[in-house]
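Below: the structure, in structure tokens.
With one protein chain held back, the other chains of the complex are shown just where they sit.
And then chain A:
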Amino acid sequence: MTALLTDRAAVSERAVRDALGTVVDPELDEPITDVGFVRSVAVDRAPDGTVTVEVHLRLPTSFCAPNFAFLMVSDAHDAVSAVPGVGRVVVELDDHHDSDLINRGMAAGLGYRGTFGHEAEDSLDELRATFQRKAHTAAMERAVTALLRTDPAVDVWALTLGDLPAGEHTTDALLRRRATLGLPVDARAPVLVRDDGSRPERDQAETVLRRARSVRISVDGNAHFCRGLLTTRYPGSEADQAPRPEDRVLLPLTVTKGTHP
């Protein structure tokens, strides 16, 4: 009896949700658990002891891009499969125009190319890398703009990581994203860099920062709208959303409803 209870406890819903928390929506740069994309988690133990986990994901619209949808479903499958004690994993995407295609492909273990056939060329690695670069660019702009708003005279081109306020959310977030890309994280490393990590000439600094700003606005604005659309589509799903992280304060989530702002 005791052994049985211990086994059951070994695969808790909590453990599955924690694993899902490592899966990121690449476009929004947030865990799928924070934006409310996890619709349900069920843990079932068969008489023979096999533990099956069934996860349902949902997205803000039926027409969200299917490559991102596949990435999240596939990453969720990998993350849950890695939870100790889990035997069988079913991850399904609900209510999407490609739900049938993606769910069939996942169930049969067909992978990306096997699932999408002629529409897929090689892999989704480059897509993922593109959005890791955008996540870094946005984090860089947040850190710099936060500084500019307190000190408009700051020399943006000359800034190094050591000049950023230690312990601030925006600084920590930038360091994490630099680490993901393999960019230097030491105090003397310049803050303002291009996508590939190279430092611009001084006369290009304005352009690099302004481009980064448009990236940040895009990422934050999309996160804003996707969160809102999910709650419109699935009433009550706001209870499954965590607040947008505090390192992204430049576009507050304040939404005015029904009254003139």
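Here is the rule we use: a contact is a pair of C-beta atoms (placed from the backbone, for glycine too) under 8 Å apart; a residue touches a chain by one contact, two chains touch by 3 or more; residues count from 1.
Note that contacts and distances are computed from a predicted model.
Remark: of the listed names "Putative ABC transport system permease protein", "Amidohydrolase-related domain-containing protein", "Tricarballylate utilization protein B" or "Urea ABC transporter ATP-binding protein UrtD", the one matching the undisplayed chain in UniProt is "Amidohydrolase-related domain-containing protein".
Residue A:Val154 is the one among A:Ala10, A:Leu110 or A:Val154 that touches the chain missing from this view. Only one residue in the set A:Leu124, A:Leu175 or A:Ala189 touches the chain that does not appear here, and it is A:Leu124. One chain of the complex is left out; on chain A, the residues touching it are 27, 60-68, 70, 95, 97, 112, 116, 118-124, 126-127, 130, 134, 145, 148-149, 152-157, 205-207, 209-211, 213-215, 217-218, 220-222, 224-225, 228-229, 232-233, 251-252, 254-261.
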